[in-house]
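Input: one structure, supplied below.
In this view, the complex is presented without one of its protein chains, the others remaining in place.
Chain nomenclature is as follows: A and B, assigned in order of appearance, with residue numbering initiated at 1 for each chain independently.
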Amino acid sequence: MKGDAALAAHAHTVKRYRGLMDWLTTVDHKKIGILYLIAGGLFFLIGGLEAILIRIQLIKPMNNFVSADTFNELITMHGTTMIFLAAMPLLFALMNAVIPLQIGARDVAFPFLNALGFWTFFFGGLLLNISWFTGHVPDAGWTSYVPLASPTYSEGAGVDYYVLGLQIAGIGTLLGGINFMATIINMRAPGMSFMRMPMFTWTIFITSALIVFAFPVLTVGLVALMFDRLFFANFFETAAGGSGVLWEHIFWVFGHPEVYILILPAFGIISEVVSTFSRKRLFGYSSMVFATVLIAFLGFMVWAHHMFTTGLGPVANALFSIATMLIAVPTGIKIFNWLFTLWGGSIRFTAASLFGIGFIPTFVMGGVTGVMLASAPADYQYHDTYFVVAHFHYVIVGGLMFGIFAGMFYWWPKMFGRLLNETLGKITFFTFFIGFHLTFFVQHFLGLLGMPRRVWTYLDGQGLNGMNLISTIGAILMGIATIVMLINIAVTSLKRPNAANDPWEDGRTLEWSIPSPPPEYNFKQIPLVRGYDAWWKEKMEGKKAMTPAEPPGPIHMPSPSILPFVMSVGLFISGFGFIYDKLFLAIGGLAVTLICMLLRSVFDDHGFHIEEHEQEKGVTA
Amino acid sequence: MSTHQHAEGQLPHEPEKATLEGRNKILGFWLFLGAETALFGTLFSAFLALRHNIGDGPSPQHLFELPMVFAATMILLTSSLMSVFAVQAMHRHKVKEMVGWLIATIVLGLAFLGLEIYEFNTYVSEGHKMTTSAFSSSFYTLVGFHGAHVAFGVLWIGLLILQIFKKGLTVVTAPKIYVSAIYWHFIDVVWVFIFTVVYLMGKVG
Partner (left out) sequence: MKRLLPLMAGMALVLSACGREDLSALNPQGPVARQQLELMKISIGIMSLVVLVVFTICIYVLIRYRRRKGDNSIPKQVEGNHKLEIIWTVIPIILLIILGVPTISTVFGLSKDYSNDPNALKVKVTAHQYWWEFEYPDLGITTAQELVVPTGKKIQFELTTADVKHSFWIPSIGGKMDNNDGLTNKMYLEFDKEGVYRGKCAELCGPSHSLMDFKAKAVDQASFDRWVAAIKAPVEMPKDEAVKAAFQNKCLTCHAIGETSTGSSAPNLTGIGSRLTVGGILFNDEAPVVDNLIKWITDPQKVKPGNMMPKAQDLELTDAELKGIAEYLANNKLEY
């Protein structure tokens, strides 16, 4: 109910913060996206440094650059940080920056929870990485198998950092999944049916469903490990009837959908980038949607392909082999749809589209080694060797990271009002692309030649020296590419923010119909969607702007709040309490969080209004 | 960002669904329950995998006393019924009646918790502790998590009752009542599974 009556009833002072407080209290999805970008980027640098140290240790046989203990810490932290604290947050950055804009909404369904999700991720990640400074670093691998991770064989607090850090960070991810599902279901602009949604929105929707159903499984696994370690429970203590294989099952029932959580958004980004930069609509949109749903569904059915050598028996191994191979079919459909989007198009090479196009052959290489791994008897050779390391880096780095780079270059102007430098971007692309293939292609052979994974060193004279050297050189190249990217970001931030609404000129989706960056409320008037590729449709009919679906008027916004930050600090403190057996900290931290929840429930957020005249002025985020 | 309806004049029939925020909250909560289903599903799976490994501890046949557990089940089911009546009263805008049913809900919830605490105490004295065996660890984690959910629910609904007294039934407070009722039904359904899988199957072996 807009108008004077509403204004009169809601006349109250508007709490608006500036500077640091603005960022600590924001519930605006665009700012939260930037926070995820910065934090994810920082953790990416830490994970990347860990990778470089690993590769330096492996540059030659019987090296002693780091000790064996430190090496196991490095591989554990590299994997855990990259997956949970870098890749996922960078995806969340793009999700937050783009999804509400793509569906014509003013924010996500739960802006407060959105902020809470960021801060819990951040403090969980901080907790995990503080372990480096305490000397108790997790060292049982990112998969933390028991009994190695049990209290008997990992007596120090290292694995406790893993358990508590991930538990806290995982809360954020789960909240994000719920948030984006609800947003996409309930808040699409009028006229945007499900089959008119952009492909990126579809993949985020399905990814969010995966998050909702997969993350709680990890939660239970971490709780069980925590109880074993802190309260002498027996989930995984074989002497008392527990089972280490149970941990494997629980971890991988989460872990396999997790990798689809990582890759499906990248698929969405590729669809957007390939389509935009070839000036063609996505080929086979409905089968793309169907294929994505199928991949997600099958993704829950294949977890034991990580356990082919665990001894589940031939029936299980055969079934999981076939189920895993099946995923190649919808994935192949997607690859061909992208190729045929490019076919007949007008392809423009920019840093964004180079990463998007570079994704296609690279991800296919990773995907085919996946099919090879799917055959259980062959996997008896590949499992736990560098062949697997090669496979998953091809799909995660060559797939996901290429996708993230593409998305960053593509949506940077929308987020920051400035285009990243194209020359530096192309240097980043070529250096990273070459370095990537140098590092990981040879690793396929290292595995087959007899090099297991997670090895601190290798003996001389086994024929492994040359390829390990090449692999390390590639890693250094990727490091250089990352530095060039950082320089690009720095240089770009000095430019004036004067990007156009539609800086690529060929934008097809709603985010390109509004200013770069958008005003705080995104859309002055919610747009009316008349078809798939909603903005392109209007442009092709000669329109300069979207047709509005509502009259102009004051816009209601949610209030900022410091509670998400405080709640996350409470969880952080509680984590420390559990790790170091200080009950008062553990309970006290939780109490802080619970009290904040109580305050949030009791004190309703009335929000505030941005009046029409403020809209004319252009209130920016 | 949305439209509000104000409490002067008639409340709509389903006040919880009258605003976008309300509908979002309800949808979001169903999604959260999807996650909770995965959570409890995993706890159940772990329990099923480990339930025969009793180590040195007492067996479930020995431990479980069905009459008491059955009574607890009836109490929780009845509290769920109270919650249904509360939402029906809410739809008829009978605020006092609604609050009465909500109080009944949490009183029965507290009774359930009381029985469960008594039950756990008995078990501990019979040598069935968290640390005893794989069976006991998974038992206490599964049933304990459920109990923690009940306790949280009691506190939450209690807090909502206080809020109703202060703010009345509005399109802002209605979704909270509705969502807490869905939560309460969910933990009731989980209990039915616990009763079956843990207690009944435990007795049968």
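Basically, contacts are C-beta pairs under 8 Å (C-beta built on N, C-alpha and C of every residue); 3 or more make two chains touch, one makes a residue touch a chain.
Worth saying up front: this structure is predicted, and the values here are computed from it rather than measured.
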item: Chains shown that the absent chain touches, full complex; value: A
item: Contact partner of the left-out chain, one of A:59, A:455, A:480 or A:566; value: A:455
item: Given A:220, A:262, A:364 or A:424, the one touching the chain that is not displayed; value: A:364
item: Selected residue (touches chain absent from view) among A:114, A:203, A:317 or A:509; value: A:317
item: Residue among A:130, A:378 or A:545 touching the omitted chain; value: A:378
item: Footprint left on chain A by the chain that the document does not show; value: 67-69, 71-72, 140-141, 145-148, 153, 238-239, 243-245, 278-281, 283-287, 309-311, 313-314, 317-318, 321-322, 325-326, 328-329, 332-333, 335-336, 339-340, 342-349, 357, 360-361, 364-365, 368-369, 371-372, 374-381, 383-385, 445, 448-450, 452-459, 462-463, 540
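The rule is simple: only the chains that are shown with their structure count from here on.
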item: Whole-Å gap between the CA centroids of chain A and chain B; value: 33
item: Touching residues on chain A, where the partner in the complex is chain B; value: 1-2, 5-6, 9-10, 106-107, 109-110, 113, 174, 177-179, 181-182, 185-187, 212-217, 219-221, 223-224, 227-228, 231-235, 237, 240-243, 246, 249-250, 253, 521, 555-558, 598, 601-602, 604, 607
item: Contacting residues of chain B [partner chain A, same complex]; value: 1-6, 20, 23-24, 27-28, 31-32, 34-36, 38-39, 41-43, 45-46, 49-50, 52-55, 130-138, 140-141, 156, 159-160, 163, 167, 172, 176
